[in-house]
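This is the structure I have questions about; it appears just below.
Only one protein chain is missing from this complex, and each of the others stays in its spot.
Entry: chain A
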Amino acid sequence: MTILFLPRFQAAALAVWRRNTLVWRKLAGPSIFINFGEPFLYLLGLGYGLGLFIGEMMHMPYLTFLASGILASSAMNTASFEAMFSVYTRMIPQKTYEAILTTPLEVQDILAGEMLWCATKCVISGTAILIVAALLGAVHTWHALWVPPVLFLIGLCFSGMGLVMTALAPGYDFFNYYVTLVLTPMFILSGVFYPVTSLPVALQSIVQLLPLAHAVDLIRPLVAGLPLSNVPLHIAVLAGYGAAGYFIAVHLTRRRLLV
């Protein structure tokens, strides 16, 4: 018999978030170094290098165009990888959830805590990118201060989706399918490196169904200092994917762990 459930946010989820924060703090040095080092390479190498040939794209310097795309796509990657590889480690080999499930917490609390943590990680690494981009002169407005909360939302979106994969995964190799078939095409097609409008029209409408395109559309004007459009739509798409992922992941994870 399948028990119907109503996942609800519990303060208990914060205990899971605090657990992960404590682990992160132990390795904060190296991970902050990577958080700053990687965007430096990307933005200097691609932004300046390609920028020399490209000049402007959609009325902004290519460095700005690229930095805003990278902000959104790196949030996607951070959340997805944390929700897949790290969560899988805690769920299966490390048996962290087995221990947590003997406390008052339930699966819905654990996964809510994991999503909050993934989103937090996106804010940390994304803020580093934003600082690097600002130092390189790619950020054109104080509106960029809105970027971190948007990164949080992007983190919730992609961690929800990633948790579904984790609940289904028989092993780490399984994640390669999702990376190759979902994340990479989205990364290439969603307007990170070039405008979506340069794609064939049929493909453009498909891309508009993908969450990363909406993430880019929210972030880019905030970095470039251009007017935002369709904000409720973008937020709804990101929140919708995240919520759907959460509900499905809770259902599947319960089936997997509570046998």
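Of note:
Just so we're on the same page, a residue touches a chain if its C-beta (ideal position, glycine included) is under 8 Å from a C-beta of that chain, and two chains touch if they have at least 3 such contacts; residues count from 1.
Throughout what follows, contacts and distances are computed from a predicted model.
Not every chain of the complex appears here, and the one that does not is recorded in UniProt as "ABC transporter domain-containing protein", selected from "ABC transporter domain-containing protein", "Roadblock/LC7 domain-containing protein", "Multisubunit sodium/proton antiporter MrpB subunit" or "Tryptophan synthase beta chain". Contact with the chain not shown here comes from a single listed residue; of A:E82, A:E106 or A:D217, that residue is A:E106.
In the full complex, the hidden chain is touched by chain A at residues 1, 3, 11-12, 15-16, 18-19, 22-23, 26, 94-96, 98-106, 258-259.
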